Every structure is written in structure tokens, then in C-alpha cells.
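A single protein chain has been omitted; all remaining protein chains appear in their positions.
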Amino acid sequence: MPVDINIIDSLNLFEDLSHAELEEIAFLMSRIRVTEGEAITRRGAPAHTIFILLSGNFMVFFKEGRSYTLHNKGDIIGLSTVVIPFYYTGTAVALSDGVVLSMPGQELLRLIESNPVMSDKIMKKINQIVSARLPFVTGRC
Amino acid sequence: MVNLLIEFLSNTGFALAGYQNIVMILVGIVLIYLGIAKGYEPLLLIPIGFGILMGNIPVIRDFGLGIYEKGSFLNYMYYGVMHDIYPPLIFLGVGALTDFSALLARPSLMLLGAAAQVGIFATFLGALALGFAPNEAASIGIIGGADGPTAIFLTAVLAPRLIGPVAIAAYSYMALVPVIQPPIMRLLTSRKERLIKMEEPREVSKKEKLIFPIVGFLLCCFIAPGALPLLGMLFFGNLLKESVVAERLARAARSSIIDTVTILLGVAVGASTQGDIFLTSKSIGIFILGASAFAVATAAGVIFAKFMNLFLRQKINPLIGAAGVSAVPNSARVVQIVGQAEDPTNFLLMHAMAPNISGVIGSAIAAGILWSFLGG
Partner (left out) sequence: MYGLDAISAHNGWQLAALGISIVFTCLILLSLAISQIHKALDFWDRRYIYYQRIKKLVQRKHRSEATVSDPVLPKNVKESACQCKLLIERIGEPFPLPRLIDFSKKCGLLNSHSSVNDLLQAKLIIPDGKGYFLWNHEVEKNIKVSMKMNS
């Protein structure tokens, strides 16, 4: 069931998008309730779905126990759906009950590839986030 | 050649059939119809129905075909019934299927399962009053436990000739729980009581679910050793399920073993149901008493729940007392339906599972007690 466009409009990742672009994205998304302790991604699994936090708190952990936590609306989990290596590099576990938006990575990729303007807006932000998180993944902090 | 032909014809079922055979065959067909077309306990009524057909084909005595003739195929199948092998194996599968979380989360609800067993003993008294011998009365009373394997287990020991009518009564009434229980539940409760919403049960840890079968088995069997075969297998099956490491065994218990034993039990019980026992006033008495057993058990459970509410701060919905009748999960579903008829947002099913499951334990204990008193 498509998500309300007003929810997506408020997210940092999509703040530069036009109404039509938001509608396209909203159509692909669905709301998922997660419960405390539930893992939404597992390290090493193929990255099929990207998640955006609406409420709740998450921990994403990597090899050797390195981890970071996400608490804010708009935080993204599962960026490996749109960037290499296209498998989840960390395991994301809910620290509390919450709600996330999920979107099939393939659909987002297709959308980005078919719309260069949207691609530019979204991928810049995704690359910024990936750069910030890379030290946790590689261990070179 | 003509003599041979005459001899052959005189050995056919057509020549040997009496009215009892015909009536019992019709009974078997009715049970098969109820199982297939109406969906009443099909896993039991179809084997029992067909077993009745097999057991009531007229055959020459001493030809090694009848169920009571040593060495016949049906006799070998019947061995497991007579020597109480099948019911405990079914309980093994029941244990491997059952999740005791509801019971562990609120142990006080076990008492509702105990209260429902009043139906067994009240029916026992009723059967004695109607002139049945004590062992027969106990076999009839156990119908009130609403547990087929338990009824067959006890009847095989105390009154083996009554296995057929007792088993058919037990399984038929288990299927009729949605008809028998609701009027009694509504009669004994007020609308205000039916609207009671119960608080969410606490979460039960894995360790609790592992420890419970061992503690439960030891405690129950130390008090009522007669329940050892049934409760031993019930708790063993549950331990296999909860241990996770023995998942293969648990899977076998709750699928292939229980299915195989159900087939053997159903056919054997059906085949043992002969016209000379079934088509008598005794059977009519068994069916009437069986219905009253279910009614009394339902009433006892509901009334006890109301009694408990006098002392509890967190009230329980008295409807769940009816789930102490251990027709799992039918009576719990009936509680859910009756509760939701008053308030669609009231979900009583999980709460009702606690007395439902404790009713299984309670009826097995009651069977063990009756066996200790009257067996041997």
C-alpha cells in the first residue's frame, strides 16, 4: 500500500524532490512495524530493500562488533541496495519498537537510472552518508 | 460343483448379514458423511466410520477375519487399543504440537481446567445412578474430559467392550462443542461479565518452556502415577518441541507418528464397535450421559471462573472457564466467538488456551485416578 506523500516530503533524503518525483517514490514504499530486537538487515545477505526510519531506534553493527546507532526520522538503512557491494555490510537491529519505510532497492535504482535529475539529488545525499559510515564498515576509524 | 457354489454363497456377507450388521454399516456411513461433508472431526470420524464398516462385514467365525479373533489383521490393529499403546503415542504428538506459553504466563488459569473435570466425576455419579457398573461408569464419565485418546485409554482398561460407543460419543461431542457450549456460557454469565477484557499475558522465556515439561511431569506423576503413560508422553513431546535441538523428533511426533497412530486407532476403535453393544439401550445411555458430561464440565468451568473473580483484583472473563473442556482448540475458539459477539475488540483466544491446555492435563490426571481406583 503506497505511503502518504506528506511523510516522504519531510524526509531529508527526498527534500529536494518535486511533487511528481515524490509521488513516484511514495508508490514504491510501504510502512513496516518493527519490534525491539528484530533484525531488518543481515550482514552478508543480498541487499534487496532499503529502509528509512520514521520512528524508533536502530543499531547497525559490523565485523568485530563495531557499530553505530540511528535515532532520527529520515535515517537510512540498507544503502548497499543502490551502491556497491550490493549486499548488506552490516546487521541492523531495532533497539525499540518503531516504524520504517521500506522500498525495493531495484525499484529505487530503476527510478534513479530513468530520471537523471532525481538521480543527482538523491545520490549526492546517499554518497555523503556512505562516506560518513565507511570507516565503521572497513574498520579504519 | 453346485455344492461348492452353495457353500461359497453361504459364506458371503449377504448370507451371514443380520440387521445389526446393516444398521452398523449405516452408522459407519453416517460418520464418514459427517467427517467428509460436514467436516466434523474428519481425522477421527473417517477412520472410525470406515473401521465400523470393516468390523461389521459379516464373516464366518474362526476364519481369522474378525477383530476379536486372534491373529487377524484387525486383531493386530486392535492390540494397540487394548494395551493402551495408541493413546500415549497420540499424546506424544499433542505435546509436540502444544505451546504452553499461555499456561505459563498465567498459571492461576490452570484451576479452570481442573474445575471442568467436575464433568467427569458428575457423569460418573450419573452413570452409577443409571445402573452402570463402576468401571463402565468411569469409562462414560471420562467422556466429560473431552479428550478422545484419554477416553479410549481408560475405557480400554476398564470397559473394553464400550470402547466403540464411548469413542464415538467423545469425538462426536468434541465436534459439537460449538453447539453445546454457547447456550450454557450465556446462561451462566451476565453481559457485564462477558465484556471483561483481560490484561495481556506476560512474555514467557524459552527457559521456562524448557523447564515446565520436566517439572510438570514429575509433579503430576508423583501425585497421580496412573496418569504416567499419557502425561509422560505429553510432556516428552513438548520437551522435544521446546528443546529445538531435537526438532527432527518433534516433527516426526507431530506429523507422521500422530497421523499413523490416528489411522490405526480410528480403524481399530471403529472395527471394535459391534452391533451387539452399540445398538443397545446402554449406548443411548452413554450418548445422553456424554452430552451431559460436556454440559456439566462447561458449567463447572464457567462457575469456577466467577468464583475466582470474587478474590481476584484483575478479573478474568468467566467465559474462558468453558475452555477447561479440553477439546483443543475448539472450546477456546468457542470462547473467542462468544466473547467477540459481545465485544468485537475482545480477544479471548490466547487467554482461553490456558484452561484449554490445562484441561488436557486435568483429564489425563482424572483418568489416572479412576484407573487407580477401579482398575486391576
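First chain written, first letter: the chains are A and B, and each begins at residue 1.
Basically, a residue touches a chain if its C-beta (ideal position, glycine included) is under 8 Å from a C-beta of that chain, and two chains touch if they have at least 3 such contacts.
Nothing here was measured: the structure is a model prediction, and the numbers come from that model.
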item: Of B:I211, B:A246, B:I263 or B:I303, the one touching the omitted chain in the full complex; value: B:I211
item: From B:A122, B:I320 or B:V335, residue that would touch the chain that is not displayed; value: B:A122
item: Residue of B:L219, B:V244 or B:I284 in touch with the missing chain, whole complex considered; value: B:L219
item: On chain A, residues whose C-beta touches the chain left out of the figure; value: 36-37, 57, 59, 61-62, 64-69, 71, 93-97, 135-136, 139, 141
item: Chain B residues that touch the omitted chain in the full complex; value: 103-104, 107-108, 110-111, 113-114, 117-118, 120-122, 124-125, 128-131, 134, 137, 204-205, 207-208, 211-212, 215-216, 219-220, 223-224, 358, 361-362, 365-366, 369-370, 373-374
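Following the convention adopted for this analysis, only the chains that are shown with their structure count from here on.
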item: Rounded Å distance, chain A centre to chain B centre (Cα mean); value: 53
